Each structure stands twice: as C-alpha cells, then as structure tokens.
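With one protein chain withheld, the remaining protein chains of the complex are depicted in position.
Chains: A, B and C, in written order; residue numbering restarts at 1 for each.
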Amino acid sequence: MGDLLQFLVTGITIGSIYAIVALGLVTIYSVTKVINLAQGEFVMLGGMLMFTFLNFNIPYWFAILFTLVLIIIVGWMMELTLIRPAKGANPISLIILTLGASLFIRGIASMIWGKDSVRVEPFTANDPINIAGAAITPQSIWVILLMVLIVFGLYILIDKTIIGKGFQASSANPNAARLMGISPKKMSSFSFVLSAGLGALAGMAIAPIMFPAYDTGLMLGVKGLSVAILGGLGSAPGAVLGGLILGLIESLGAGYVSSGFKDAIAFGFVLLILFIRPSGLLGEKSVGKGGL
Amino acid sequence: MKKWLIILVILSIGVFLTACGKEEASGDEPVYKIGAIYSSTGHNSPLGEPQSNATQMLVDEINDNGGINGTPLEIVLADDESSQEKATQEMNRLINDENVLAVLGTSGTGESMAMKGIATQNEVPMVAAAASAQLVEPVEDSHWVFKTPQSDVLAVEKVYTYLQSEGITKVATLTDSNAFGETGLEQLEEVQGNYDIEIVAKEVYNTEDTDMSSQLTKIDSSEAEALIVWGTNPGPANIAVNMQVLGMDIPYIGSHGIANQTFIDLAGDAAEGIVIPTGRLLFPDEIPEDDANYEALDSFYTNYTEQFDGEPGNFGSYGHDNLMLVVEALENGATDRESIRDYLENEINDWVGTTGTFNMSPEDHNGLDIDSLVMAEVKEGEWVLLED
Amino acid sequence: MVNQAEVQLSINNLSVSYGPIRALKGVSIEVRKGEIVALLGANGAGKTTLLQTISGLLKPISGNVYFKHLEITRKEPEKIVREKIIHVPEHRQIFGTLTVLDNLYLGAYHHYRKSGKKKLEEQIIQVFELFPILQERQKQLAGTLSGGQQQMLAIARGVMANPQVLLLDEPTLGLAPIIGKEVLELVTELNKTLGTTVLLVEQNVIASLKAADRGYVISNGEVVKEGSSKDLLLDDEIKEAYLGQAIS
Partner (left out) sequence: MRGVKKTNWWGVASFIVIMLFFPLIINGSYYVTQGTFAGIYTIAAIGLGLLMGYAGLISLGQAAFYGVGAYTTAILTTSFGFSPWLGLIFSILVSALLALIMGYTMAKLSGYYLAMATLALGMIVNVIFVEWKSVTQGAQGLYGIPNPELFGFQITQGVPYYYLVWGIATLVIIVSMNIVHSRVGRALRSIHDSETAASSMGVETGKYKMQIFIFSAILAGIAGWLFAHMNYSISPSSFTFDTSILFLAMVVLGGATSIWGAVFGTILITAISVTVHELGQSFSFITTDFEHVLYGFILMMVVIFLPRGLFPSFVSFLKNFISSNKKSNSKRIVS
C-alpha cells in the first residue's frame, strides 16, 4: 500500500512536468497549427539560465524573473524569425523547422554550458514530507501546484478575457477571426510568448529535481509531444489528462512491471490509444475543432 | 537568400574537395607515429577530454626530452565525437592514411568495439581506454587489442570484498540501462556467488530518467541491506537525492563511474557517506608515499594540473597508461605493429602505471588486479580514501 | 432615394486571381452612404471574391478600393475592420465552440478596450432588441443554434462591430424561405434604424432587389449590368437569367 502510494506520488510529479510541457505545445498548436518540437528546449533553457543567474549571485526570485523574461524573448524571437516567414508551410516542413530550431538551441546551449549536469537550489527548504508512508519533497509539491496554477491561469486567461476569446476564435477559424479584427500574427506571437513562458516555468520548477543539462530538453520535448498527442492535439484538458496518465504509467510500469521497459510501456500505450482513438483521448474530433 | 545558400553549399563542397586533395607532408626523418582516438566531444567528453589532454601533454614531454631513443614521437589525435560511425572513420584514417604503428583509445565501449574489428582486420595493435571486458575477451578474438582501465569485474570484486568486510550479504542493484550499467550488472550477477552475496532486488533506470523513486520504493520493500548503483552522472546523483527523500538509510555503494567532483556537486549533502571503488588518481594527495604507484601518479598529476584547468581523474590515468605502454614498447626496440603487439603481450610485467601495476599475458590483455582499485567515500563534500 | 449622398465605398477596376484563374476582371462598383446595394450573379461569378477583396482577405492583382477617401487596397483584414467595414462571411462562420455572448463580444473585439465593458453591455442589450432570440440563447454554445439563429448571430456579431459598411455574404443561404425573409427584413431594419450601409450578396434575386436600393449584376468576374432595383427587376435579361430559377 505504501509502495502504491509512493508510485502514485512519483507518477503525478512526473506527469505534472509532462503536462506543463504539453500545455505549451497545445497553446502553440491551437493557434498556429505548429507542433513546436523545440518546446523542450524552453524547459532546458529555464533550468540552465536559472543556474547561471544563481551562480552570479542574483537573488533567487529575481533569477526566476530574469529567466522567465529571457525565455519569453527567445520564444517571441522564434515566432518572429522562423514561424512567421514559413507561414503556410505543410506540417512536415513545420516539424522540421522546429526540429532545426531545437538542434540549434541545444547546440548553442552545449557550447555555452558544456555537457555536465548542473544543480539548482529548490524554491524552498526541501525536507521531504511523509504522507501515509509515501515521501514527497516540497519541490515536487511546487511542481504539482504549479501545474494546477497554470491550468487555472490558462482557464482564466483563455475563457474569461477578451484576448483569450480572440485566441480561441483565431484557433477555431482564423479567417473569421480576422474579420473581427483579431490579428493572427499577434495571436501567433502571443501563443509563442505564452508557451515559452510555460516552458520556462516548468524548467525552473523541475531544475532542482532533475539536474538539468544541455540535452534535457530533447526527452522532455518528446514526452511532452507524446502527452499532447495522447490527450488529443489542441485540447488543454487532454494535455493534463495525458500528462498524468503517462506519468502514472511510467511510474507504475517501473514499479510493477519492469523499470527497463517502462519507456516502451509508455510509448506502447500511446500507440494503443492512437490505434483505438486516432485523434487522441480528447482529440479535436470529439470536442469540436481546435478548442483550447 | 537563395543565392546565399547556394554559395554556402558550393563553398562547403569546395572545402570538402580541397580537404580531400590535401597531401600529407612526409619528411625523411624517422618518427614513431601513433594514433589516438578519444571522445573529446559528444556525451563521452568528460572521459575523453582528460585522456586527450594527457596524451598530448605526455607526447610533448617526451619530445622535449629528445624523443624515444632519439627518435621523435608523433601523435595523431582524433576525436570520435562519441559516435561509433565517427570512430570507424577515424580508425580507418589512422591505420590506412596515417599509417600509425598503434592506435590508442577510445573512451567508450561501443566505439572501441567497432575499432576492435578494424584493428583485428588490419593487424594493428590497439590499446583501448574503455572499461568493458569484452574488448579483450575472449582472448582468441582479441589478439591485437589491449586495454588499461580496470575491467568491471575488478570493480565489482572490490565492491563485494568491501561488502563482505562490512558483513553485508543481501544487496539490491540499480543500474543504468546503458552499456556501462549493463556490464556492471552482468558482473555483479556473475560473481555474487563467490562472495556469498545475494542480489535480492534488481532494478534499472534510463540515462535520461529524472526520478528513480519507483525503483527505490521497490528496493526499499525488499530485504536488501545495501544498494549498489552502477551508472554515470547525473543518474546516480538523482538516486542519492531520491533515497534521501524516501528516507532510505541503507548504504549506497556506487561505481567508479561517479568518481568525480561533479557527482558530489550534483547530489549535495545526499552524497555524504557514499562509497565507491576507484583508481588512485581521484585523490593523488591521499595516496601514501610507499604506494607502488605513488611516483608515477604524483608526477603525472602535478604536470597535468599545471598545464590544464581541472584534474586528470581516473580517465586521465587511462590516457597516460595507454600512451606510456606503447612508449615502453618503442623504447625497447619494438618498432613495428607486430612487435609492439608481441611486446605488450609478453614483456609487460610489473609495469607501474598510474592506474595500477600491469602484468599482461596472452590470456590477459588488461593485466590489472584488484589492487589497482581502492575504496573511496564522500566526506564533507569530498572524495576521501577509505582505509581498509 | 439617397443618390446624391457621399460615396462610402468605391471599387475601381479591381482584378483578382487565384493562381492562373482570373476571378475578377476589372470590376468597378460604388456604394453610397445609407444605401443597400445588391450584388447579383450566378455561383462562381465572383461576388464572394469581391467581398473578400474589400475586407482584405484576398489581395487584388490590380485596381483599388477606397473607403471614403482612404485607400484600403491590400490592407490586412484586421486593419480594415477598424475602419468599420465589417464583413459577415458566407456560411456564417460563427465560433461554434464559444457561447452566443462570447461571439457577440468578439464582434466588438476591435473596439473592446476603447468602449469598455459597460458600454459593450449596453450595446449588447441594443442588439438583443433587434435579435430577441439571441437573448434567450445567450449562454448557449453557438454551434448548438439552428441555422437561422446562427445567421442572426453572424449578423448580430457584425453589428457589434459598429459597422459603417456591412458586407453581407449570402445571409439566407440554406435557410427556410420564411426565415430567409425574416433575415432580410432585419437587414432593412438595420439599414433604417442605424443607417448602416449594406453591400449584399444574395442568391434570392427578387428578395434582395426588393430590399436593395440599387444592384450590380456580375458575370464571369465582370460587371455586366447595373441600375436601380426597380430597373433591374424589370430588366428582361435578368428575368430570363435569374428570376426563373429564383422563384422556384
């Protein structure tokens, strides 16, 4: 029983990380129809920049702020210089484009920071908390909390503000949205800024847990993509659901089946779901077109 | 923009062709030409970089002192970028284009295995710096291949000897699913019987994994009295931290894969008390002066730290021994591929390197024994020698 | 009626092509303030293309579009909206996953911040007076409305944008005749009460000419006939070409 609880706690923590990465992907996808394979690089940059700022003895919360701002600028620049000129390219080209961006960012990161993993101090004192035999660190609670906050924040932003409604409109029917005066370019920029911000937050929150290095973005990006697809592209609830499911499958798979095969189990599950539901758990087809 | 790209393409093809046509200047002066492939870049770069540095440094030293019996030593240093494909390419270049007498390297097991095939086919002696015992076993397939790092089995035996002395009989393993962790696990399973030790829980993790709580939880509910972790950074650091969080207090025994300061920097206070088998170059200051390897260690360490930023570590010591073994052969008149091989196989007896004391034989192309390793422990954020 | 009024929209010699296919070949049209102008023509004649070019969704290869004295040719649609030229596209294109109310707020997107929430709420109440059915359904997802209600919503959404010129593309398409008639009556009412200028594309020739002041007939991307609604209704060619089928 204690074991099961521990697996669940671990799974939910990992799942929350995946969910945040996937939410970033979904945000961009719903407006631009671009799958941003460089989303994981935002997360990596989050951890590495945080490490750098802390090394310069910048106060912790300022470091968080600077990191966030810098990565948002990176995301914004990416939209401006890459996605905008390639507007209207087919999905294959767009995948390659963001793949190129991901290679580029990762290469630069390895030139700046080298190959070694780094350590980032946790947000708050990190003495583990014991709940009915399962241990959880405050940082893991921060990660889960952050995921919940992000979901709530996105809900407010997207459902309760006019910009968010414009965002939804632009996602559902870009041309009709333009006729309301909603600029798709602005929405596209907005989506990249938003998702770079999400990536940065995820990166900073998990840095104390996972020892970031120049290449951590790759696997997170791949897992985030799996989660976004599993949940159904364009569906934010799907991303959260998918993230938690995948995290739990990994943790339970490692715990009860085989730790070596846990990734195969996770990806096999994604394949299985796609076989049964070709557009994911909460995919576009079941909730109408492109709703966030 | 289009034009510009086309120009770029043409340029790169141009450079490619000029590079191809480049003639190697060949002087009449006799030199001993040795090739070395180490992974200066790519994921094995923490291993390859000190190896590469050490090699270059030692060659310069030898040539400054008049070479080998008056003949200068030329080293062709190559980087396999931690990829098997690149290692294959460089191996072919060194053997066929550069006509080297012997090849040193490389840092990783997979890359070294690819090179082994080429060395055997071309009948060129090769001294690897990768750990896996496969490189020199079985002996009939490894006629041309030697290696200096301690085979995993030695590290495993060292660990088991230590556990025996601590009175521990039931252990759990948590190993990386990469080649390093896998060989470790194989050896751990293989020799457990010899030491009356039983592996009661066997878990693995993936190199990119960030949370090993699930595996540790399983281990925690087994009856293991100690945990053996076989991997390289950052995984073992994650495990240390996860263990602390889970409140597990069984001893943590690592591998020589984490014999570096980076591990302690990552794991922080969770690293305290962790024990590993390691070569002596992790803490040259602590090696007693009466140790057989003291002299070799001391001069190498001093010179290395003077010339480079950072410490040579165990990997630097493999780089040192690889080169010096071949130099030893050259000094004693073995100056062609065949005779270098024969010399390495038959004449290396009680040869003192920085890794340990080598005794090569037709049955053993590694030539180290368990004494080449010591146990180390993390104390107050530093690796210290654990006295027997 | 308002023949001498100021010209609001003037389209001069406009040509548009889709790849190698010319959709519009030098079309010139004028719309004056307060008018309802009907665009007539067979399917594929270029009526929708013309509206999309005016609202900026399509870019012409030659010719220009003036709003009053301001050239708006090749401007982006989101800029043109700010001149209060509002295009209600064909097939309604409401945002089905959003509520009726959200759709209306989105209609006011371009002046949302300028007007403020309070003013918008008042405006929505006004719109509800014109379209009472929408008030009943305001919390409902727009996708769940009936075709006629969706069309009302599309027009209402256009009205929320404070249009000076309303470009209406086939507002009665796919609606039952009675409901279609209702929609057109609404358009006339809008024109009267708010003074909105309307450029109307409509397949129902009689109904649209009845609602309109003037009309243009477009065929194969060219204006082949223009005149007051009365004249056009009496035109033999038009009777022959369109009215026969429109009545049935």
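A few comments on the model shown:
Going forward, a contact is a pair of C-beta atoms (placed from the backbone, for glycine too) under 8 Å apart; a residue touches a chain by one contact, two chains touch by 3 or more.
Nothing here was measured: the structure is a model prediction, and the numbers come from that model.
Within the whole complex, touches from the chain that is not shown fall on A, B. Only one of B:K33, B:R93, B:K170 or B:K379 touches the chain withheld from this view, namely B:R93. The residue touching the chain not shown here, chosen from B:Q134, B:N242 or B:T278, is B:Q134.
Across B:T106, B:N178, B:T278 or B:N293, the single residue that touches the chain missing here is B:N178.
For the chain missing from the display, the contacting residue among A:L49, A:M210 or A:L233 is A:L233, taking the whole complex into account.
As for the chain not pictured, it touches chain A at residues 35, 82, 85-86, 89, 91-97, 99-108, 110-111, 218, 222, 225-226, 229, 233, 258, 260-261, 263-264, 267-268, 270-271, 274-275, 278-280. The omitted chain makes contact with chain B at the following residues, 1-2, 5-6, 8-9, 12-13, 15-16, 19-21, 40-42, 79, 81, 83-85, 88-90, 92-93, 95-97, 109-110, 113-114, 116-118, 120-121, 132, 134, 141, 177-179, 181-183.
By definition in this document, only the chains that are shown with their structure count from here on.
Chain A has the C-alpha centroid lying closest to the overall centroid of all protein C-alpha atoms shown.
A separation of 37 Å divides the Cα centre of chain A from that of chain B. Mean C-alpha position of chain B lies 76 Å from that of chain C. Shown for chain C are the residues in touch with two or more other chains, of which there are none.
Looking at the complex, you find that chain A touches chain B at residues 2-3, 6-7, 9-11, 13-14, 115-119, 128, 130, 135-137, 206, 209-211, 213, 216, 218-219, 250-252, 254-255, 259-260, 262-263. Chain C makes touch with chain A in their complex at residues 55-57, 76-78, 81-82, 86-89, 93-98, 102, 105-107, 109-110, 112-113, 143, 157, 161. Those residues of chain B that touch chain A in the complex are listed here as 43, 45-46, 177, 203-206, 208, 210-211, 213-215, 217-218, 221, 233-234, 237-238, 244-247, 262, 265-266, 268.
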